[in-house]
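Written out below as structure tokens is the structure these notes cover.
What you see is the complex with one protein chain gone and the rest in place.
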Amino acid sequence: MQPLDFSTVIQTLTQNAQNVWMPHFFPEVVVCVTIVLILLASICLKRTARTTFALALIGLLVALCGIGSQLNVVGSGVSANPGEYFGGVLIWDGFTVPVRGMLLLFAILALSLSGSTMKFGARDATDFYTLLLGSTLGLLVLAQSNNLLMAFVGFEMASIPGYALVGFQRHRLRSSEASLKYLLYGAAASGVMLYGISLLSGLTGTLSVSQLGSHVAAIGSQATGATASHAVIFSLLLIFVGFAFKLSLVPFHFWAPDAFEGASAEVAGFLSVGGKVATFSLLVRMSLALSGSMTGEAAKLVLPLGIGLGVVAMASVTFGNLAAYFQKNVKRLLAYSTIAHSGYMLMAVAALLVLRSPEGASSGIDVKQVTQQCIEGLVFYLFVYVFMNIGAFGLTALMRNHFGSEDLEGVKGFGRVFPIHGACLVVCVFSLVGLPPLGGFWGKFVVFYSLFMASKISTFMMVVLLVGGLNTVFSLFYYIGILKAVFLGEPREGSSSLVAASSENGLAMLIALPILLLGMFPGAATDFASEMARSLVR
Amino acid sequence: MSNTIAQDLATYLAIAWLTPLLSFVIAIFNGFKWGRTSRNAAFAATAAIATGFVSSAIAMNRWICEIGGWDKLLHPDHHEHHAYAGVFYDLATFGSLKLSISYYIDSLTLTMFCMVTFIATCIHIFAMGYMSEELAETYDDHQAHVTRPGRFYRFFAFLSLFCFSMLGLVIAGNIFQVFVFWELVGVCSYLLIGFYTERRSANVAANKAFIVNRVGDFGFIIGLMILWTYTGTFTFSNAHMEGAAPGLFEIIAAQATGASEAAHHVAAHGALPTVPQTLLIIAGLGIFAGCVGKSAQFPLHTWLPDAMEGPTPVSALVHSATMVAAGVYLSARFYPVFTTEVLTVIAYVGCITLFVAATIAIVATDIKKVLAYSTISQLGYMMLAIGVGGWGAGLFHLITHAFFKSLLFLGSGAVIYGCHHEQEMPKMGGLLKKMPVTGFAMAVGCCAIAGFGIPHTNLAFSGFFSKDAILATALAYSKINPSHSLLFLAPLVTAGITSFYMWRLWFYTFTGKTRDRHVEEHCHEVPKIMFIPLLVLSMLAFGCAWGGEEGVLYSLLHASQPESCAISDAGLPTHHHIHESHETAGVLALTSALLGFALAYLLYCKSVISPAAIKEQLKPLHSFLVAKWRFDELYDAVFVWPSKRVGGFIAGIDRNVFDNAIDGLAASAVKVAKSNRRFDEVVVDGAVRASGEIVSALARTFRVIQTGRARQYVLFVAVGLVLVVAGFFGVILPH
Amino acid sequence: MNDFLFVALAVIAALGAISVVLCRKVVHMAASLIVALSSVAGIFFSLNANFVGATQLMVYVGGTVILLIFGVMLTSMSAKAELKTTPIEAIAALASSVLLLLVFTFTVGSVSWSEHFKLLAGDAAVPKNLVEQGSSSFSSVALALVGVRTDQPNAHSYLLPFEIISIHLLVVLVAAGYLARPRGTQQEADSTAE
Partner (left out) sequence: MTGDPLSILVWLSAIFFLCGFLCMIVKRNVIGMLIGVELILNAANINFVAFGQLSRLGIDGQIATLFVIVLAAAEAAVALAITLVFYNSHSTIDADRGESLRG
């Protein structure tokens, strides 16, 4: 060990910080600063909910602009050193930058939604927005982490404010109950995940995600390879429990319906989308690291892993759709539909693993290209999902505000009283079903397409595809149930005099419009998605 | 040279295609402003579709000039396929998956455009009169017993949207675009069937149509995926574009005929991809499944009669003349992709459908339901024709059918309008005196659908020519393949049945004595705006097929006929064969039709024998038929009952939580089973019901797991973990 | 001697953990937890991970457990009746944990660690065994936390989590503060939308 010169260390650090880390990490820094500013403002300035909201919104917008400038750099090809930074714990490349942009955009939507639909006092507003931003920060870190420990930190940073957000309506019995359940379930799942991380890092000797592949391959190639590989798989499955919790995949979905029903619709919308975007980003990165270049004993595990994910995806899709059948509470129904949608998205990852298995490499297809296509489909799906799910939950919040109910019985005639909200709901719901020409259709289409490619390697993927396709038919029933209640039911007495605020209308249209645009002109978005996929799979 | 004509045609058709969209947008956004009593929406929609017709006619003219005039069309020197393909707009690229809005124009496209726009124009005009009751601030819906605001503009907006989707489907130059518009016409149909949303039956029917169609569409997607995976293109054909990559049809054709024909492609683009034979069959069946759903073929046909819940102009346009014909149109388009096995399946599906639907039509009493079943039956004829190799005959019938069926529907609409929304035939009778024009028009329609005419002359109704063509092909086919002789006998018998039930309808409605005084008193002839379309359409229903297979219409269609189906023409009759059997088939069909007519005349006009007595006498036979199948009971015993028990055992039956959609389907199944209809409906609806039962049982089980206890959830984490690990190491890894 | 101490600590820790499960009263559970966690801290010391051991003692035993006991005291006032688990649940729990144990035995338990790492030792990237190395790992840990790795130049350094966790703690503070704040203010009465 060479003797340490303290000043050299400091100098290197400042240089790194100034030239490399801060510019790359600018959006997150802005979010951090915004959190601090909100808290400071609540002490110094006269507290109003509006000030806090404005501060949070400006912060997020600035952060998004930061992402925008980074996008330019990524897009221009002058890439500012895509790769690991911040001591290697984060990744900065053409994939993470847009994903972070997606997260920030989503946070802005969630923020504006809660700003316009939740009525709370100044003090509560400060806390709410702080928690929202804190959770967003965690998601941002999670999405770009290249280190399992960093991922865990991001995971907890996203979850813990989430527990508090679910319980934000302290005075409601259901809210506190939901929060407690979410907390206990989340703690158990993250504990399992952490235990898995500890085992995996012990077995491989590294916490790095990008080096995971080579280390696992090294284990597989030695004499004790078979047993050690099993241990690796075990720890990977433990880690997967954490992912599955965040993505609410069967059989680790139990928290989702309860937490979403107990939480306010805005929070439910936030929880249902943000975690997915960030977690899928990490899941894809891990899947890529663990597949493709494997050799020896470890390589044999890629295809089974892919099939395993396929089974989980099938279970999630089927379960989510079937369990949604008899739900009467719109939030709970949407929670189950969330489970199903996670399943659809997971199908893309399953297809990716199958395609990148040694069997795929020897089958003569262009593995790189089809892998890119899988990722492209997933990204597109996520992007549409951001809008359609937050739209659905946001409209549920509006139902609650205007009709005082979130039950299918109670929201009858909502679409008649508020035609614009109704139209936006139609767009969101039909997109969730996957009808053309809405964005959700393309998402499903591309995911099914990757499954189809994968089915050339493993016929099991054809089964997954069939189950997925069958489920789109199933899901129609309960989605149409919402629309039926909202449009065909007779509104309650006296509700016809209700008028929607123009800001609400504007927000609803702002969310619904991209779904429509993504459906009719998916070209731009897919080009972008394929750009992202290309930077991930070189 | 060919480039400019392609551009010209594309421009004209694009105008025809997009003006309805424009009118839809205008109507939707201004409808509210115009007010409920304004006719503006109707004017906009009618003007748009009329523009479409003019534009299509210009395009047709341009095409005929291009090929060298009418003479050339009627007497082509050699079979040459004048088709033009191109791209309007590139939509998106997913990896190697390129999606664009493109066009594929040949004489079939042009004919379809002219037919759709023309009929739609007539129906728009008719609907202005028919829907005029909606022109009010309040409209009393007697069936649903509610008073609601009128929806005049909404109706025309939807109608425009439908026209746009339908034309988009016809002009589409790639399968993907077809699929999108395919879904879009489904959505329009959903909106239009459910137009009277207050009526529960309309809701159920709309849902049913939508869901049944989705079942078929799933097959379509699979077919589409297979074709794309192996050929790498969605485009139909690029043969007429210089330097473009080969389209689907060329690839399949090259595969079928061997490499020789595609040699120049190989030189330009490298070896052509091929599709494995079995997958080609699956793809063909998948695409056909989509057509089965849309064209209401057995076993997915039950949605169409229910769809009659929509307003009658909708039934005329969407559910008889155009949308349901889209399935036939698509089957015809994909003819080059179908293998002989698929064609056989198509023929049999068509054959079963045409017979089954016709038998049901005999006993139906609702005037629109009779027509609905007859539509299904006639669509079956078209499918049969395509299946036995009579490509031209099938499409010939498609066009003639569109004219006479829209005429019949509008006629029935006029009757319903005249009788103040009475649809039950037993309550009508003797209407000819009160409604002479309608009666005359309906008579023309009946003659056309029954296929009356004098052989060896041009003096025949359009249906005669087209049905004759189909039967001749079927006869030729069954001569070559004696084991498939059913494919000729069933349509022959059905020709008689068709004539019988159509004339039964006519005699029931227009002759005899009045059966219901109330209806009689209020009955009146329809206003001018409604009977002018009737007259126009009856002229076309009579004369559109003038000249038969030497006439203009058939020649137009024949010019687009693909050279072969996918693999080989083994077993399919040649032109020569068909020509030989023409005479026999024509005479037989006419005899059969006349017999049917005579029977109907005796039974329902002269009342020589009382129909009721016959019904009474045939009751044992009838019950025997139903009882012999015992399908509903069997089904109950095998599927419904156990799943009910399981569901009840698991969570206790909670009828109240039944989801309305499933409930609606189940209720319709029960209704159908109870009423004196035929077994097949029970089968299909029973399947829907049974799957509903199974799904609900499963769903209840899942609800039980969600116990609501935090500790048990944690336990489930452990259990889930064990499951995942055990499943992985125990099941997945060993394989 | 050192070995004996190590094994003894491990046994005490395991017994502590098991007694946490077996104890009925929450206070007893907390006490057992303290025993278990302190023994783990002892193990950390014996492994030469002094800093971690100290943190374990201070934060975990000193902070977290005190927090838990605080919670016990706050909430146990009215809960006189003991909360019992039904036998079926206990059996289900036991069965699932036995299954987990089995799974564990067949995967991680079957790895022979010494052999595993002996084989991997050829890898140049592998760091030396720190216990054998005998150096104080304290400074390397501290430096890694501020972004400089002295032991393995290419390995990740943890400045970012170290810094960003402060924001996280701030947010957690806000969350806990919000939830613990007494309710019933006028503002909050308005906040209910349902």
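Labels A, B and C are assigned to the chains in the order they are written; within every chain, residues are numbered from 1.
Assume contacts are C-beta pairs under 8 Å (C-beta built on N, C-alpha and C of every residue); 3 or more make two chains touch, one makes a residue touch a chain.
Computed from a predicted model, the values in this text were never measured in an experiment.
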Left-out chain, listing which of the shown chains it touches: A, B, C
Can you work out which residue in A:Ala188, A:Val232, A:Val411 or A:Ile457 touches the chain that's missing from view? A:Ala188
Of A:Glu28, A:Asp124 or A:Glu156, which residue touches the hidden chain? A:Glu156
So which of A:Ala125, A:Ala164, A:Ala313 or A:Ile480 would be touching the chain we can't see? A:Ala164
Those residues of subunit C which, in the complete complex, touch the missing chain: 3, 6-7, 10, 13-14, 17-18, 20-21, 26, 29-30, 33, 36-37, 40, 43-44, 47-49, 51-52, 55-56, 59-60, 63-65, 67-68, 70-72, 74-76, 78-79, 83-85, 89-90, 92-94, 96-97, 100-101, 104, 108-109, 112-114, 117, 120-121, 123, 126-127, 129-131, 137, 140-141, 144-145, 151-152, 155-156, 158, 161, 165, 168-169, 172-173, 175-176, 179-180, 183
Touching the absent chain: which residues on subunit A qualify? 149, 152-153, 156, 160, 163-164, 167, 170-174, 176-181, 183-184, 187-188, 191-192, 194-195, 197-199, 201-202, 205-207, 257-258, 261-262
Mind pulling the subunit B residues that touch the left-out chain? 703, 706-711, 714-715, 718
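Methods note: only the chains that are shown with their structure count from here on.
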Per the C-alpha centroid definition, the whole-Å distance linking subunit B and subunit C comes out as 67
Where in subunit A do residues touch two or more other chains at once? 230, 233-234
Could you pull out the residues of subunit C that touch at least 2 other chains? 103, 106-107
Hey, which residues of subunit A end up touching subunit B in the complex? 180-181, 184-185, 188-189, 192, 230, 233-234, 237-238, 240-241, 251-252, 254-255, 257-258, 301, 304, 307-308, 311-312, 319, 322-323, 325-326, 328, 369-370, 372-373, 376-377, 380, 435-437, 442, 446, 448-449, 452-453, 456, 469-470, 472-474, 476-478, 480-481, 484, 487-488, 521-523, 526-527, 530
Using the touch definition from the top, list the residues of subunit C that touch subunit B in their complex. 89, 92-93, 96-97, 99-100, 103, 106-107
In the complex, go through subunit C and note every residue touching subunit A. 103-104, 106-108, 110-112, 115-116, 119-120, 123, 125-126, 135, 139-140, 143, 146-151, 155-161, 164-165, 167-168, 170-172, 174-179, 183, 185-188, 190-194
